[in-house]
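I am attaching a structure below and will ask some questions about it afterwards.
A single protein chain has been omitted from the complex, and every remaining protein chain is retained in its original position.
And now, subunit A:
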């Protein structure tokens, strides 16, 4: 089956080569980081998590978002999703691998990563995050591969896979809930200390994951004979738009409770992220343009996706999904984590700017994810097309 990944057009190989180049450059930066330490990044005593952990947080969402494709098909027997379910499972695999890579990239002592398993600490949310992430990876590898393999053989997947499929459904929720709990249980970090954090995470995940998948599906449709099907696309639009709307509703709830209550520590971070925080005569606002853009882009994306659906325009659909994805990426892949640190619990402001090596390593992890995704999708689509043609 895997041999399908080695037969491809010129465009396919160029794409692979580009990804490999980004990975190689990032790899060089990682060697630098290995030798110098995490001081090579823009993180500091005050902002002790940066781009790596925020990307990790966002990608856990993308991985969990695969659920929105698996659930209707297996649980509600929604046949129209038959063609894209496997894409959702494979997307989850790529996303979880990226998550794990970001965690490793962020460790001060990566060689000791196994200490988490050698000295299991059930009271630590990070321990549970490790457990659920690796479990989810395993579940998706098992399900994805078993199902594709049976398709390759032209038979229905065997019954032993079923429990794993059903297990993977609540498990997808658990990965993002536990990731939210990493943040939502810390005193003194008022931006994170909110019970709505896990629901917010899930809402944004259920929009971002399917949005990315739909974009990829459209690209595949353009370049191969593979077709997602109009009904499935429409259904995805519904899922994405409702999840995105709920996400913004939750954001509005956060705003309400902060500003109506006038509770200072609840307002500070939102001031810093969305309006600029004034402190000792200076204004701190390096994230404001991004966060404001995130809201605007997201709302435009939602409006546009409904329009694209009524017009049945794939181009507009792709663009609106892109906007929604970008909006959620800024909100979660940037603001969510940094907002917990600025201002710090002592009320001091240290702004964070990622460095070139940090950006390089981040890009390399994304490229690795896309490489995995490309290979998995190549195999999956080749198998599917072969059976159908």
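The criterion applied here is as follows: contacts are C-beta pairs under 8 Å (C-beta built on N, C-alpha and C of every residue); 3 or more make two chains touch, one makes a residue touch a chain; residues count from 1.
The working rule: contacts and distances are computed from a predicted model.
The chain absent from the displayed complex carries the UniProt protein name "4Fe-4S ferredoxin iron-sulfur binding domain protein", chosen from "4Fe-4S ferredoxin iron-sulfur binding domain protein", "Butyryl-CoA dehydrogenase", "Histidine kinase" or "PaaI family thioesterase". When the whole complex is considered, the residue among A:229, A:322 or A:345 that touches the unshown chain is A:345.
Where subunit A meets the chain that is not shown, the touching residues are 36-39, 43-46, 48-49, 103, 106-110, 112-113, 115-116, 118-119, 121, 123-127, 130, 182-183, 185-189, 264-265, 268, 340-341, 344-348, 350.
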